[in-house]
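Since the structure comes first, as structure tokens, the remarks are kept for the end.
What you see is the complex with one protein chain gone and the rest in place.
Chain naming follows the written order as A and B, and within any one chain the residues start at number 1.
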Amino acid sequence: MHTSSDVQISLLADVKTSNIGSRSKIYSFAYIEEKVAIGADVIIHPHVSIYQGVVLGDGVEVFPGAVLGKEPKGAGALARTPTYDRFVKIGSRCSIGPNAVIYYDVLIGEDTLIGDGASIREQTRIGSRVVIGRYVTVNYNTTIGKRTKIMDHSWLAGNMIVGEEVFISGGVMTTNDNDIGKNGFNETDVKGPTIEDGSAVGANSTLLPKVVIGRNAIVGSGSIVTKDVSPGTLVMGSPARFVRSLQHKDTL
Amino acid sequence: MHTSSDVQISLLADVKTSNIGSRSKIYSFAYIEEKVAIGADVIIHPHVSIYQGVVLGDGVEVFPGAVLGKEPKGAGALARTPTYDRFVKIGSRCSIGPNAVIYYDVLIGEDTLIGDGASIREQTRIGSRVVIGRYVTVNYNTTIGKRTKIMDHSWLAGNMIVGEEVFISGGVMTTNDNDIGKNGFNETDVKGPTIEDGSAVGANSTLLPKVVIGRNAIVGSGSIVTKDVSPGTLVMGSPARFVRSLQHKDTL
Partner (left out) sequence: MHTSSDVQISLLADVKTSNIGSRSKIYSFAYIEEKVAIGADVIIHPHVSIYQGVVLGDGVEVFPGAVLGKEPKGAGALARTPTYDRFVKIGSRCSIGPNAVIYYDVLIGEDTLIGDGASIREQTRIGSRVVIGRYVTVNYNTTIGKRTKIMDHSWLAGNMIVGEEVFISGGVMTTNDNDIGKNGFNETDVKGPTIEDGSAVGANSTLLPKVVIGRNAIVGSGSIVTKDVSPGTLVMGSPARFVRSLQHKDTL
């Protein structure tokens, strides 16, 4: 595939790839490196940066200021040395919000919405029809299943698994380090929570490292979850305690 | 009004409108479409994107990376189909922080401060002399009265009303959906809290859907508000409980 005659590229853009599908449009001041593959009907807004190794499916729209293909970098201060491969693959019809940051070594399915300023670290895999809210930060080595929704300002710590059709409300903090970062990075002892299929976590809740939120369980808003939550149960409080078992159509 | 002779526009900007008031300054790499109206004494910093239909009053300053006139867009995954008109109107002497995102169909009064990265969704109306803190996210169809202050990282869910002279501290999460997003979007059952004039909500508090925070009431920090709060009372805790009635000059 090479740049079609019906592609619109602003004369004020800096586009080094020629691998651009039909009817795509690239605005002024977009920066796109060589070895980037752009599908058909893609829109790249102004001030977007796309580094080499990024692949965008058909119909993707990338809003102003988004950064695709950020290299993980630790300065001197980071406990952990990042490992990653130099690619990003974003499926068809995804929408990447303004100022969102997608690190290298990230796969995103189709029809997924990445909100304004959301930041997705390396080794993350996100399914199709997912909503990642505004300023959600996802740390390294995290898997998020299809049709899951994560609302604004939530933080997914590294090394964790979120299932399918999960709902995580706003301001939810997960943690992955029992030793509060004081002893450097120890791979075996750094693990975030597991949030199983169909479960829901209320706004401003906190999940401690390694807890498991069982299938179809619900964690009430503002809870502090310190131990595993059984499937199909409602817990709430600080620390979160069992309230009752849930019927099929229960709510937060 | 047409571009005055005393307007400064960088040769490296991409400016398609000629409707720019006296003494305004536009930096390099700003992107401004046709059908944009810019008042006098306006400053547009580098890397700002302004789409057609945006109107800026006199003395407005827009800091680097801000995006004015973002089209709401859902990818395949969004429950709700956004409705909006293609305009943004920002009153005189407002300051729009770096990387802030103002969606279409937003009105902002005069002398209002929009903090770094704040994101304001469609059908939102914000009064004059308001402070919206850094990374505050405001969802669709929300009204915010004059002289209200909302501190960093707070999240206003859609379909809600915030009165005048309200103080919302940092990390406050509001919710608008009792059914945790599982059954799609049902207009009648999706409503955020109402926060009446003169009330205050402490840091890291959570407000459940449809609760009313009465006039001049105070919600203590870290509270989970599950039911209406009477005017002029102090509540706190998880769930928030009545503590005492307030005198005229009470504090958090």
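Criterion: a residue touches a chain if its C-beta (ideal position, glycine included) is under 8 Å from a C-beta of that chain, and two chains touch if they have at least 3 such contacts.
In this text, all values refer to a predicted model and were calculated from it rather than measured experimentally.
Engineer: Quick one: which of B:E71, B:D116, B:E164 or B:D228 touches the chain that's been left out?
Structural biologist: B:D116
Engineer: Which is it among B:T124, B:N176, B:T194 or B:S238 that touches the chain not included here?
Structural biologist: B:S238
Engineer: Extract the touching residues of subunit A with respect to the undisplayed chain.
Structural biologist: 14, 29, 31, 47, 49, 65, 67, 70, 73-78, 99, 101, 117, 119, 135, 137, 153, 155, 157, 171, 173-175, 178-182, 204-206, 208, 222, 224, 238
Engineer: Could you list which residues of subunit B touch the chain missing from the display?
Structural biologist: Subunit B touches the chain not shown through residues 10, 12, 27-29, 45-47, 61, 63-65, 93-95, 97-99, 110-113, 116-117, 128-131, 133-135, 147, 149, 151-153, 165, 167, 169-171, 200, 202-204, 218, 221-222, 237-238, 251-252.
The rule is short, and it goes like this: only the chains that are shown with their structure count from here on.
Engineer: Nearest whole angstrom, what separates the Cα centre of subunit A from the Cα centre of subunit B?
Structural biologist: 24
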